[in-house]
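The structure that follows is given in the form of structure tokens.
Here the complex is missing one protein chain, while the rest keep their positions.
Chain IDs A, B and C follow the sequence of writing; residue 1 opens each chain.
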Amino acid sequence: MPETNGAPKIGVYVCHCGVNIAAKVNIPEVVEFARTLPFVTVARDYKFMCSDPGQELIQQDLREGRVNRVVVASCSPLMHEATFRRATAEGGQNPFFFHMANIREHVSWVTADEHKATEKAKALIAAAVRRVAFHEPLEKKRVPVHPHVLIVGGGIAGIEAALKIAEAGKKVYLVEREPTIGGHMAQFDKCFPTLDCAACILTPKMTQVRAHPNIKLLTYSEVESVEPYDLRNFKVTIRRKARYVNEDVCTGCGLCADVCPVTVPSEFDEGLGTRKAIYRPFPQAVPNVFTISRRGTPPCQAACSIHQNAQGYITLIAHGKFKEALDVILRDNPLPSICGRICTHPCTVNCTRGTVDEPLNIPGLKRFITDLFPDYKLPTPTKERPEKIAIVGSGPAGLMCAYELRQRGYKPVIFEAQPVAGGMLSVGIPSFRLPRDVITKEINRLKEIGIEIKTNTPVGKAITLEQLRQQYAAVFIAIGAHVERKLKVPGEDLPGVFGGIEFLRRVNLEGPFNLGERVLVIGGGNSAVDAARTALRCGAKEVTMVYRRTRAEMPADPKEIEAAEEEGVKMLFLAAPKTILGNKETGVTALECLKMKLGAPDASGRPAPEPIPGSEFVLSCDAIIVTIGQVPDIASLGERLGLETTTWGTFKVDDVTLETNVPGVFAGGDCVTGPDVVVNAMYAGKKAAISIDRYLNKLDMRAGREREGPYRTEYTIDTSGTPLQKQIPMPAIELARRRTFEEVHTGYTKELAIAEAKRCLDCGICCDCRLCATVCEAKAINYEMKDEIQEIVVGSIILATGFKLFDARRIPRYGYGKYPNVYTALEVERMTNSAGPTGGEIRLRDGRKPKAVGIIHCVGSRDRNYNSYCSRVCCLYSLKLAHLIKERTGAEVYNFYIDMRVPGKAYEEFYDRMLEEGIHFIRGRVAEVTDHAMTPDEEGKLVIRAEDTLIGVIRRIPVDMVVLAVGLEPQADADEVRRKFYISCGSGGFFLERHPKLAPVQTFADGIFIAGACQGPKDIQDTVAQAGAAAAEVLSLIDRGFVELEPNTAFIQEELCSGCKTCIPLCPFSAISFNSDKGVAAINEALCKGCGTCVAACPSGAAQQHLFTDEQIYQEIEGVLSYV
Amino acid sequence: MSKPKVGFYWCASCGGCEEAVVDLAEDVLKVVEAVDIVFWPVALDFKRADVEAMKDGELAACFVNGAIRTSEQEEMAELLREKSQLLIAFGSCSHLGGIPGLANLWDRQAIFEYVYKEAPSVTNPDGVVPQEQTKLGSNGYVLTLPAFRDTVRALDQVVEVDYYLPGCPPPVKLIVNAVMAILENKLPPKGTVLAPDKALCEECPRKPTKPDKLALKELKRPHQILIDSEKCLLAQGLVCLGPATRSGCGAPCVSANMPCTGCLGPTSRVKDYGAKALSAIASLIDSEDEQEIAALMEHIVDPVGTFYRYSLPASLLHRRVRRGATGGAQA
Amino acid sequence: MKYLYYPGCSLKGTSRGYEESVLAAFEALGVAVDELEDWNCCGATAYMAVDEMKAFALAARNLALAELQDGSEHPTLIAPCSGCYLVLSKTQHYLQEYSEVSRMIDGALQAARLRYARTVHVRHPLDILINEIGVQEIARKVRQPLQGLKVASYYGCQIVRPYAAFDDQVNPKTMDNLMQALGAETVDWPLKTRCCGGSLMGTLPEVGVPLSYILLKEALKRGADVVATACPLCQFNLECYQDKMSHQFKERIEIPVVYFTQLLGLALGVSERRLGMHRLLVPMPTVRGGTRPHA
Partner (left out) sequence: MSEQWEPRIVAFFCTWCTYTAADLAGISRMTYAPNARIVRLMCSGRMDPQFVLKAFADGADGVLIGGCHPGDCHYQAGNYKALRRYTLLKRVLTEMGIEPERVRLEWISASEGDRVQKVMNEMVEQIRKLGPLHLEKAPRRTAAAQEREREAVGVSSQGGAR
């Protein structure tokens, strides 16, 4: 048991608090009652116990030994506990021989009935008396305050506080989430009521912040977390978002922005103006450096198997920068002129524009560039390596692999069985879609950079795989899938029945030949469509495609199907071949088919076709082309080094590395996947090249390859308000000419290409064209930059996170977003600014000068449906805008207000001045803004309907421009932020101060302060004043160097602790540990914050809490119940 | 000089406490040697009259086990109080009310209704229930039975108690220590519970296996799991009340894979055993979701029976609230 | 999905065309609707004005019946008349919000040996068409596109106020989207929910008539061929008083005022008769573009 002061002699002191208590509580009666309580030796009352004479009463009784424990019945302990503890101490007793009964906040102010109030007061006093008898003497402990300060928010509040503290020689971290400090004030033109220029008074302070040695400015950064560092100080984690521009090197010259092709609405100009993807919010920004907005890889690029940067070249095309576009294309694609023609373009499928009207014709644009520069060259390798690598097959997979390897310095050698290189590209795709010379050129470009291609060299005959493996550092097998699937119906071997690929190969290599009049093509894939269109060009009169399912299930590209139909190809759906009729002599004469119907979905997810029994019918024909898929010709390779294959007759490979079961031998493309599109074959080639490179350098072949190949982007784009404009069709030769092998599409002209490119929505914002890097002399730009995490320790934090404006769209009846000439106040503010989007001109959207302007007050404020509070600044800034509008345009200005709220120095005078200037004031909340004209003079105007409550009539005021005086709201993430900083939000969602009058910038979390509009709507004057106050609070803390903590910590009575460990996991501050020598729990007082959770849970009562022992609380309970 | 006289008496209890005395085994001889047992109905034929005949304080010490349920038990308790210098509450029932104390969840009428009428094993067509007085035949002799009270009480809720020997039954070790203390006159201040004032974990063989940060993701009952005979039972999800219960028994139950049910009662600092035990268990539930918490707690099928198994009469609420009952003490 | 349908008095009387077209259109869309059996007055107008609690009780009975008849977990009750729609919704809302009301109504229902478990979802046909069936689906089923027809969608007050359950209170768009899906053009006008005169038309014509006039005038001014409504009273006020307006304001006010479901029916190829269009006082012009469906 602690030393103590003998038998209790308790003094009870009841405060009148003027009339605050006395008016409700019968003080004499209470005092009388107090005298009757056990151990009470003195009971007195006084008008103001907190006053000096009041405290003197207590001290005398203590000094003269009448009393050794004190109960004061007055206001809330949160208000004056400290005061009376001091008094007790000065009276010579330990300050904790004191307890307070809250008979003001909890009694006199909340109780209607005087008798009941008196009773309640008695009960609380009885409780306090019983409790204080069990109080023990305690010592407050001191904890040092770390001298560093964190300020969150770089608006005028943050700036002001930072400068004040830094001036006092203390270290300040100023964190701002935007690229520059300045906050809302930087957007203002003039400040009321003095109409002085905001920039003129703000920017000097901003530069001081930048220059100040004691301020560490962290812009474009956000606080991630705040953890207790010790009992009183904080460990703060800050995320420094990647700017992609090196802050220390950038000179702010702005050349980058000049060349940047991406234009987006400027946040700083409230969307009235534009900025580039690499930008600086405004010329005086601090720090005066640029930032690149990157939303991430755009959907088109992400969806592309080889991640071709489509947005990049599209944006450049839109700006007529064609050469630059070519460079972007060649960054990741060695076969662009081929892809530009025949790629199935997953990019387009995922194009965001597709959700608005139609996707962009991305391949078309790529083709445009390659057509424009027919003689472009591929980049040449920058280094050379000795290793030779064998590649089997010169299809897109083989070519891509060779190219990627070559770029890494290797010497790839391609072995091709066919007389021409290109694989399926050359033999499987008809030249009216992909002219031969295009292929030849692409292949020559590859040869030019040192890729060797051996045609007519079938591996397995000319040379064996085994030899390749011995002679080459690595082998990549990409033999494609060239063996036709069979229908397996009678008569399939009759003359006049062709495999689709066989047919296409023959036409491609030997030229067109006669098939007869009527041709049937069986199958629904791209090759089938190619075959059909080729058949037409071979002179067939009637070509019909026979497909088991319906159009919806056809795997072929819809555009190709359309093209085929245009050319006259007929479609026969839900029909499957049963027998091919004819004989050796006549050859095929007809096809017997079965009608089909769609059944339940099969493995491919498409509905499975089911034959309808007895529905046979016959189609007569002269030739049948069967194009129902292909498989790899693995047999042709001869002995296969025991390479494993799948049941589908494809090679078995590791899907991450494409390595086969034989080390150093890789396989990819159709011979692994089965028939697939070009771009996926190229993807395989690229993948293999990466694997081979790692394999030869003995690197981990799997690490960090997740993002190879197609994926979906995480973000979504807001496309609302995008004007509709469908895709611009690519010119093609007229139908009549589509009987030859002339290429069908002729490609975009420059004008068309630019127009089509302009449809791009800039999903990724920065399009990664990297032009900025080319002009940056300081070499400040770094596309690889990553977010950085920084940890600091501080003793005090000031939150100055400011406000956000009410979103006027939430009140549709005011027409914001519907009527172009309805603006928010801040938008007009920007217009009035000479550096703003209109160079200081106040204009309507169509450029006219407004003749009449209506300003609607309290938009989103003083309205139960939105915010019930008054935003305080709107009346004044409306007056300011009224003045500026009248001054700049001479327009009639109408203010619609509920009440004019202009308290504050020189505000009323400002209001008077506006009245004299002839601004109109109409008292009444506006009902609606409408373009519904009822009289001629309302035609073409916006009509403001409002009740004029002063004359009691509904008025309709026609105006050209409406300005909405939107209110102030807490930041969207205020709740998240306050949780981070352990503080609360008050009504309206603004940060809650510790006391509305006496602690306006303190919070309930020690060491955390608030300043400016994050605490509640306020103007610049008040904001700056609060910032000063917060700075003063912080400085006084730092200068004292320590804080005293309430000694309400928990402790363990070891003689009673069984070491059951119940308390240990409950402590939120990990203050409790297990002392295994003694086998008992131990509380680290330096970490305990005194919540008492462990005490409540301790099953043997061994844990107790100072100031809140079980017995003290029991006594209080008995007390409050002993007198009701 | 004559040996100090000692008495044993048996109120509402199972008799296990008497067994405990026998369990002293050869030690009992020491006792018999040292003292003169003058009242022990369960073992020797003494009548109430013999006690009444004694002088006040004639008994050096009297060990009373069992709770107080009937008028007869009240009278005996008072009588023995007069005749004894030391009155010792012996065992959980007299210490805290014990298992019989759980009857405080009902009252006399409800109990009679069940025991004499509703219980499945009862055939009582005439619905006869015990009467305090029954006239016998012609001679008008009135047979009387003790009154059956609504509420079960611990011994110290009826008479002054000097010491408490906790446990169901009290562990032999504690009994021996107590007797020796009396003989050697080395007694602690009156009102003390004659057992260590630390919880059971202190002497639990499984203590070392208890994790520092225990979080209960599920609560189990012994028959629901294969119990690891080494590991802390709480850590296995069993509701073991060791952390809330006085030590001194040597943790025999826990050693036999049986979670502690709390017969030695709370430590000196705890006002309400059940509440504290409950608080400790609940605090360790590993969830912050209201529904989930409730769901987890459902696994404690009988909270009162679990947390107040031995201590309901001595608890703050002491008995179930009866609608319409008027406040004020009643017995 | 099957729906229950609450006609209310108007759809059986003055606005039969509304009922006919609702049912025909839903049928054409292949959506089954069953009429609520033994329904009674929704509680609107007089009751609501005189004694809310009575109105709630009446509405609650209908809701209870709906649960009884439907038996599914969350029955949907379609109320085409905006008056009914509002009262039923309001009752549902009050039963959930105010325990007092809840208690009294349960008592009342008990007297009728009914109980209501609060599961019914009261919805307007527009809501169903847009949010359940969807414009794409409807567009797919259009057989007679309303090519070149300029429609002024008029929503009236009750389907968006006070509960904006499925559309914006000030500038609703569902009906416009529907009309566009039918191939019609919609005029963008600011009076979509402005008062039609309501019952003042009868009680205070000098106030009521001008209110309707303002609406039609603006619709005509914006080049509308027809006004589409979603409420019997609106339709009645706007259609029946056109002569009066013309006379009072000395200008020809003549424009067909139809139920939006009638236009829907037309586009889906339902005959005019089945849509009750022969009941119109101001006949619909031939639908330009597509030939006029045969009566």
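Here is the rule we go by: a contact is a pair of C-beta atoms (placed from the backbone, for glycine too) under 8 Å apart; a residue touches a chain by one contact, two chains touch by 3 or more.
Please read all numbers here as calculations on a predicted model, not as lab measurements.
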item	value
Touching partners, among the displayed chains, of the absent chain	A, B
Hidden-chain contact residue, picked from the options B:Ser13, B:Ser94 or B:Gln157	B:Gln157
Residues of subunit B in contact with the chain not shown	105, 151, 153, 156-162, 189-193, 268-272, 274-276, 278-279, 281-283, 285, 287-288, 290, 293-294, 297, 300, 302-304, 307-308, 313, 315-331
Missing-chain contacts mapped onto subunit A	1, 4, 6-8, 38-39, 76-79, 102, 104-107, 109-113, 116-117, 119-120, 123-124, 127, 133-136, 979, 982, 984-987, 992, 996, 1004-1005, 1048, 1066, 1068-1069, 1089-1093, 1095-1097, 1105, 1108-1111, 1113-1114, 1116-1118, 1120-1122, 1124
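By definition in this document, only the chains that are shown with their structure count from here on.
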item	value
Graph distance between subunit B and subunit C, where chains that touch are linked	2
Pair with more cross-chain C-beta pairs in contact, given A-C and A-B	A-B
Averaged-CA centre spacing for the pair subunit B and subunit A, given as whole angstrom	65
Contacting residues of subunit B [partner subunit A, same complex]	197-202, 207, 210-215, 241-244, 247, 266-271, 276-277, 279-280, 283-284
Residues of subunit C touching subunit A in the complex	168-171, 189-191, 214, 218
List of subunit A residues in touch with subunit B within their complex	1055-1062, 1064-1066, 1073-1074, 1079, 1093, 1096-1102, 1110, 1114
